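What follows is an incomplete set of chains from the complex, kept in their original frame.
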């Protein structure tokens, strides 16, 4: 059966990520003691974590392993039958597909894992153990309480190819970054009616750029930074807090003990209408990545986590051949603007945008 | 064709309410100058308003008329074909159905209006004029900016009957209030993955209990109260701000110049999973309506807006015969608790819960 005639599974939302960490105790400290995620289950090999408003078993698994990497991006589907559709969808594309009636991890039942056309390990499941939704358990809340898993973000060399596949899988593009020649630098795609369940970010891939959790309000994100300062962990704050142009959300990027990037995110907008207008940003617009014009730090462009295949081996990287967003916007070869058709950025500000190539 | 074999239209979300106001200038002052809704269009007969993150033409119509009432509860459907389904769905139930290819109001195309089985004027549409989504227009934001239409709330005498019909229409119950005998006092139903697109509140009906707009953060709601105090309009603050038990949202109820009730609402939770757990509250639990135990003011239970039929006449009321929530929880005949199986509310607090029957 041709890939074009196979309907995709009906995906409800991004549900959890499984990451491999090299020091489980250190990672637990970061995600539990610093970020206050809730432990659903833990043993010597893994810690299963969830956010405060979650009722499914987990949103993040930390699994001990020899090398930091991502083992799985997992999505919840609408019905058990959608697993059959997932199998058919990926088999029609010649992908490696495995199914486990008892689940690949705790708390999850019948599941399908695949190596997708972009080289990412994707999972789909419906059956899941319910746990207490802690919405009303305010005696447990902390100043930076994470309330939902919001999205993933993936690095892939050919963004238009990635978007095409995600659209076939039933996702819709909400926003993207392009240049005047039509090069696409990144695209945000969604199933649930927020700006994204995942994004395709241009770069050598497959790699995982970040996993994002939501808070209720902006001060919750500030509280996380304040706490990291108090714990003398401010060097794990990579970028932000700031306001995104894309998504309009208030954000923060952290790096965990293995360098895995975690975003904390709040207040994007409703995208659930069938004709939701796509927003396209110019790669040269200084406010696309940060609405306040704060330059993106180079590591945010260059660093990302490797991913594993279904046997637990690192998936080899493919280089991006399209232009790099970092090169387009910072450093000697790039240019960017705050006001299109003007060249009047103040002298004292120019320095910040010219540093990237010197690193 | 039996009503049971007709599929409902695929409803995306509650989209707008059309209300009749007796003094258009006064109502405009309330919704535009006080609440800072954005005017999409206005003339001598009507004002079309939207929230900051909206891209469809309007979320609220104020229409001048001789008597305050609600002319329409309008929902957006996923495709043009869903209008045919809406026609079939309501015709199978013997309801009055009208269709207008050019729309019943500005900004909306092909639409279906019906008098639903509960006596409410419901509308369904897909075609709509797009307008600027003001997400990024922060120069226009005010301290209490309303960013989305969140939900309607309807008063109907027989809540279980109302819920059954809404479930046939494709809605799911997220929360409800019951007593030990199984009497249902209210139920919250949703299409979009929030706690509700509308709610069925027990009482003489059909009436409109309130229309609710969302803000980003709790301080935005406080800012609205502060502003109403400054404008010496505090007597239009009916209830709150407070934290709901049901929905877990932070809320405020206002009354417009005609007495129409408007809720301002923020931060409920994701309900979009197919097996989202329903939360049932005990009608005797003092924290069900307000998590902080603040008694509901009697007018909130007793007052609501009449609705119009498709010819613009008031729909007659049917009395509720089930027990009243107000009688169950305040006044001489009711009882309620903060801690189940305890009777140790402090003396100084008891008075507040015994006032309702004296009015």
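Which chain is which? They are A and B, in the order written, and residues in each are numbered from 1.
One rule holds for everything that comes next: a contact is a pair of C-beta atoms (placed from the backbone, for glycine too) under 8 Å apart; a residue touches a chain by one contact, two chains touch by 3 or more.
Since we're looking at a predicted model, the values are computed, not measured.
Identical protein chains form the entire complex, numbering 4 copies in the structure file, with 2 of these shown.
Please note the rule applied: only the chains that are shown with their structure count from here on.
Look at where the CA atoms of chain A average out and do the same for chain B: the two points lie 35 Å apart.
By the touch criterion stated above, chain B contacts chain A in their complex at residues 12-13, 53, 55-56, 76, 78-79, 126, 130, 133, 135-136, 147-148, 192-193, 216-218, 245, 248, 267, 269-270, 272-277, 291.
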